[in-house]
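My structure is below; once you've seen it, I'll send some questions.
As you look at this complex, bear in mind that one protein chain is not there, while each of the others sits in place.
So, chain A:
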Amino acid sequence: MAATSLNKSIFRLVVGTVLFTTVGVLISMWVTTSGHAQKQLNRNLTIAQGVLQQVLASREQQLYNSADVLTSDFGFKQAVATQDEGTIRSVLLNHGNRINADLMALISLDGLLTSSTSAALPIGSPFPYADFVQETINEGGSTTLMLFDDKLYQVIMLTVDAPRPIALTLVGFELEKELLTQLKNITQLDLSLQVRHNDSLIFSASTLALGTQLNVIEDEKRSFSWWDTAILKKHAYISKQFQLAELQDQSVWVVLSENAEHIFSEFNQLQITITLVALLSILITLLFGAMFARNLATPLKKLAEVAHRISHGNYQQTLHTNSEDLSEVQDLSSAFSLMQDNIRARESKIIFQANHDLLTRINNRYHIEKVIDDKLQLGESFQAIGINIFGFRGINDIFGYHSGDICLKVLASRVSALGGLAARLTGGELLWIPDVVQSNEQLLKLKLALEHPIEETGVIINLKVAIGIIDCPADAQTAQILFKRMNIVLDEAQITRQLLLSFDPEIEQRYLRRLSIIIELKQALAGNQQELSLAYQPKLNISANKIMSVEALIRWNSVKLGFVSPEDFIRIAEQAGFIENVTNWVINRAMDDGQLLLDAGIDVCIAINLSAHDVMNPELLPMVVSQLAERNLPRSLLSFEITESDVVKDPDKAIKHLTAFKDYGFTLAIDDFGTGYSSMAYLKNLPVDTLKVDKSFVLKLNTQVGDQNIVQTVLKLAKSFGMDVVAEGVENQETLAMLQRWDCEYAQGYHICKPIPVAALIEWYRSHINQNWLENT
């Protein structure tokens, strides 16, 4: 529905109401007037009829009086009785003159005209209205209207009584136009006298003009219609007719006609007046309506404009209320004003919430992303500093989320106090964009300031943060890249414990390689096991001159990444938390290969390297035991090597798990001995059978005195703990001979054999089974 303006509405309302009322008044007036006019007309006509009849009766009386005088005259009676025609004629003429009669005649009882003063009634001829002769005789007289020679007469006929009727006298007066005019003057109506013979007009006299008269006579038969008469002016006259006399086959009618215009003239005047009043009231009301509408519509229009502007986000408008305005409009205006203020307040709150982190009240990532993008687009150079709480997860775990939140809040407030832009990216990671580029020294100071312990309800929380630095736009061209690289830098900083680290493309390369290693290795473990393989490096029992054990070393020749160093991917697998899968794979494969070796008649113990995670994994031992049992393999097939660092984290638990391994009959060795802390306490407590001297001490043993001292010391130490020693990295015969001299139990190294696949191992074993390893020296 199309909206209608107030002005139009008022116009419609006003015009509609006034028109409706006016038309109603007019219609009701028309109906009333029509009825009234009709009644008035009928009354007029009835009165006129009465008057006319009265007049005619009065004339009749006159006629009678004159005629009676004549017929009562004895002389006349005598003349009639004696049929003295001369006398009769003279009496009729004389009397007729005296009373001004137009017709005087004597008629015999059998209806013949015996005497007449008018040529209209010739003597000797029968009287035209024979019925009246008999009526007159019976009644003694009669009066009526009669038509003779196209003239209408009021006629009286009386018997001449002597004393019984002997003849009839007739006295007639012509009904002239003057009479009608007289009657018109009395009744104020037009009169027409008509004589009809079998419904056809044979005589007519009227006060109306000839044309009008015909019209009236036609109209008179129709029903009276106000519409036709007053509006269409179809009928000039409204008529009523009544029968005055009837004689034989003729009837005399009087038609009374009232000028229709005359009846309705006042009504028409009234109608015009009402219409004018209606038009005037429409005009006046429209004027007032327009004023009212303007008073209402103008402020409303203004408010609408204000509302439009509000919808476009302009909340700074001042609304002026006019004291002349309607109170409703003023109310509306203040409501608008209030609404604007509230919307403004709410929107700024919403915008703040949208742009800020709810907890720390500093910018959120979405907002800072936009800000950074804007800066970058503007070509600004700036420094982005990422701050990550070390082990934030741990804080939450240990002190609860509430404390974690407080740490974040405090840290955020410390950062934002520095100026520039501060934002929380995720979890315990904040971003700071300083206004001025900070040097490393400044940042180190900052780091210390940020790490100031936080005291929260009696608990002191020590914070440790990593700081990553990215120079924009040199290191990041978009916010997305910035975030990504910031993650990498911070990860790297945490992993490498470099707690202040600037972005370097190399870091990203490493990161990406790490990422691909994780993906590919997981795939390799899951299905593509052709890529993975185990290589075995024999360990020589020096005193027995026999290969009694081998160390299983994993090899990964990735289709995508090529050969990946075990050091790299094992470390990554440990960090990524799926080293367990690698260990399981290794153990399974080692069992497969162990079966092969057994089948080949080679009795060796396969040493498997365990990571710190494996050491802590309580499910590993039961799995190994049950697998061996399932495969029906002896437990002596496997032994395990651990590093010192594996134990450092949780020595008690490690010792407990390792003791369990020992109890199950597996031998345990400490790998890379001498490179770590090499705590004597561990040596005392660990259920370890063997120490493996790190190859760094062995590789140049034959030439390096220091290495010789260390190895000798280790050997002594091992002896004192009752442990065997394996020297890794034996690369020449001299070293081997030296080790033999020092009573080192085992030697392992390229000099004996490099790590080789199982098939090659079987070959190699068979070919070297009788070799005297110390013979050559």
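FYI, contacts are C-beta pairs under 8 Å (C-beta built on N, C-alpha and C of every residue); 3 or more make two chains touch, one makes a residue touch a chain; residues count from 1.
Just so we're on the same page, contacts and distances are computed from a predicted model.
This figure omits one chain of the complex; the name its UniProt record holds, of "ABC transporter permease", "Acetate CoA/acetoacetate CoA-transferase beta subunit", "NADH-quinone oxidoreductase subunit K" or "Methylamine utilization protein", is "Methylamine utilization protein".
The residue from A:Asn65, A:Ser543 or A:Asn557 that touches the chain not shown here is A:Asn65. The chain that is not drawn here is touched, among residues A:Leu109, A:Leu270 or A:Leu774, by A:Leu109.
Within the complete assembly, A:Leu158 is the residue of A:Ala37, A:Leu52, A:Ala105 or A:Leu158 that touches the hidden chain. Although one chain is hidden here, its contacts on chain A can still be listed: residues 61, 64-65, 68, 72, 74, 77-78, 81-82, 109, 136-142, 158-159, 161-166.
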